[in-house]
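A single protein chain has been omitted; all remaining protein chains appear in their positions.
A and B are the chain letters, set down in written order, and residue numbers restart from 1 in every chain.
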Amino acid sequence: MNLQSISKGRLFWPLVALFLMVMVNFWFNPDFFSIKVVNNGLYGSVIDILNRAAPVMLIAMGMTLVIATRGIDISVGATVAISGAIAAALIGGSLEIKDGVQTYVSNTPMSLAILAALGVGLLCGLWNGFLVAGVGMQPIIATLILMVAGRGIAQLITGGQIVTIYYEPFFFFGNGFFLGVPFAIYLVAAVAVVLLLLVHRTALGLFVQAVGLNPTASRFSGISARALIFWVYGFCGVTAAVAGVIIASNVKSADGNNAGLMMELDAILAVALGGTSLDGGRFSLIGTLIGALILQTLSYAIYSLGVPPEINLVVKAIVVFVVCLIQSEALRNMLFQRRTRVEGQA
Amino acid sequence: MNFARFLNPRSLPLVITTSLFALLYGFGAVSYDAFLSPQVFVNLLIDNGFLVVVAVGMTFVIISGGIDLSVGSIVALTTMVSATLAQQHHWNFWQILPLVLAIGCLFGLFMGVLIQVFKLQAFIVTLGGMFLARGLCYVISIDSISITEPSFTVLAEYRIPLGEETFVSTSGVVAIALLAVGVYLAHYTRFGRTVYAIGGNERSAMLMGLPVAKTKIMVYVLSGFCSALGGVLVTLYMQSGYGLHALGMELDAIAAAVIGGTLLTGGVGYVVGTLVGVMILGVIQTLIVFDGSLSSWWTRIAIGGLLFVFCLLQRLLDRSGKKIRTKN
Partner (left out) sequence: MAQEPILEMHRIHKRFPGVVALKNVGIRLFPGEVHALMGQNGAGKSTLIKVLTGVEKPDGGDIRLAGKKIQPGSVLEAQDLGISTVYQEVNLCPNLSVAENIYIGRFPTRGPLIDWPLMQERARSALKALNLSVDVSLPLFSYPVAVQQMVAIARALSTEAQVLILDEPTSSLDEDEVGRLFEALRQLKSKGIAILFVTHFLDQTYAISDRITVLRNGEFEGEYMAADLPRLQLINKMVGREIDESAFGRQEGASNADSSGRRPFLATQRLGRAGAMQPIDLDVRCGEVLGLGGLLGSGRTETARMLFGIDPADTGSLSIEGVPVRVNTPHRAIQNGLAFCPEDRKTEGIVADLSIRENIILALQAKRGVFRFLSKKRQSAVAEDCIKQLGIKVADAESPISQLSGGNQQKAMLARWLATEPKMLILDEPTRGIDVAAKLEIMDLVKEQCRKGLAILFISSEMPEVLRVSDRIAVLRDRQKIGELAGNDADEQKVFRMIAGVDS
């Protein structure tokens, strides 16, 4: 099985699940597919779902690579908070009147602020990568450290307050429309394209899969697994930072406490729903994007069904258990009575 | 030989932890006169009694080589169930207690079975448990529910005097009692030693004929029980039930266990060490409060930093231990 045929075969069930979720939505909300044009922008349920899923889609793409190398990154939520805080603190912004014209003034140039936010995200990721690949900690523990400390760091940056941003151009990332489509969707598409190119046009995809499937054989074949893992975590940090900027832009503020809260769980869930094994190895980026959409569509359905949104978490939890059980080899063996034990020992 | 045991790489973290606690407390005592009051010391226990209880359960899980990320939300669920039953159904404390403890155990049983029988990864299952328990809180109510039921308030406000100006609360007593049970379980029962054996080498434990599957499930049941009991203490401490109670407590519990000398790779740990770990977290918090100029988020950063240092220490000791072994 090569990369493409894997993704073809593996995408089937995620697509079915997404289709079912969409149909459920359509059943209860006949307007689900309608799209209206308001102020140069397209509005409608589908657009809304895409737009809201953008941050999770971004993070889940980084997470996919991490999980494919047999790792996990539970610090992405904290990284979202940190990068959002950096962007907000650097931009700040105010509305000033110069020569009778209203202009928005930022504390630092916006491009610089955003670069700084992404850079800090990269650093966060590389820190995790260093702990996992360099020090040799278990991924869950290594990233737990940043998960604990990261929120503190984010609050340190925001001074424990919710920092409100007063700088109109920055809001474009989370609220703006380009050619009628929310700008965040373009960001997701851009990252997805870059990543797909990296995976299919460089040896990255092959190496990540090989390291996840058989670390020993990969090392013996000369793959520098350590360097690979280090950068994969770094990349995951960057995707979290992009998500952090979008979220900060969307809510026009940075909240060290609540930005990106529980987002690591959504991202992991999206990866699992997309058909990537949580034990590492084979992965599918497109599947992950579909997984994130399934989650968002599910939330949307719960919302439009009139069920209190609080139940969302319970449903997600049940989805976690179901997906894990579907992936569980032990369960499959029990159900089909396959005598893998005997085969395994032969 | 005794000196060797003292510097044994496995107990070294505990030695460091205890010294660190003494150092931090000493620093506090030098900086602030009030630190010398015995009540400040006892308050460490009162204010963190629930964390001691939860962290003891976590210690067992980590020693067995697993992890339980659901503890914080089970605490929250317990406060929520208790508050609802007390306020809306007028149950008293003693009717509620067995029920919530049973819920905690069932939660642990459910997750333990998924982990052991279906061979799922512990962190992902308990992550699911975390979702589920928090979600159930919100299903019950998204608002905080204050408890005015007399059986709760009496217990919550009950103080046991220790000498003249010092007293301890119910939760402090429960924490110490549970700690004692934890020490007994860990060091003087077949169950406890099996937990250590599994964490040391699961395959060997199996070949030595130990009840591995049963013990591993029981560890999660125990953790569920401790979380529920911790939840009861939080309910008393806060006198309310709220879905956002104990947010991130799983991290504090893991940090307390690790700082207390429990090895994240399993097999090594001290229940008493976990108490010291919790106390260190408490002292840091107290110091930050006493300082006044430092903001509360420094607590999180300090906890993360400590967690990092202790994880690094564990790795280094592990490596040097391996080196010594190959030399031998």
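To be clear about the criterion, a contact is a pair of C-beta atoms (placed from the backbone, for glycine too) under 8 Å apart; a residue touches a chain by one contact, two chains touch by 3 or more.
In this text the structure is predicted, and so the values were computed from the model without any measurement.
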{"item": "Neighbouring displayed chains - absent chain, whole complex", "value": "A, B"}
{"item": "Touching residue (missing chain; options B:Thr166, B:Asn201, B:Gln239 or B:Ser295)", "value": "B:Asn201"}
{"item": "Touch criterion as defined above, residue of A:Asn40, A:Ser94, A:Gln161 or A:Ser224 at the omitted chain", "value": "A:Ser224"}
{"item": "Contact footprint on chain B, counting only the chain that is left out", "value": "1, 4-5, 8, 10, 184, 187-190, 193-194, 196-197, 199-201, 203-205, 207-210, 267-268, 321, 325-328"}
{"item": "Where the missing chain touches chain A, by residue", "value": "1-2, 5, 201-204, 206-207, 209-210, 213-214, 216-224, 228, 281-282, 342-343, 345-346"}
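One rule holds for everything that comes next: only the chains that are shown with their structure count from here on.
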{"item": "Partner chain B, residues of chain A touching it in the complex", "value": "72, 131, 135-138, 140-142, 144-153, 155-156, 159-160, 256, 265, 268, 272, 278-279, 308, 310-318, 320-321, 324-325, 328-331"}
{"item": "Footprint of chain A on chain B - complex, ascending", "value": "67, 114, 117-121, 123-125, 127-132, 134-136, 138-139, 142, 248, 251, 254-255, 264-265, 295-305, 307-308, 311-312, 315"}
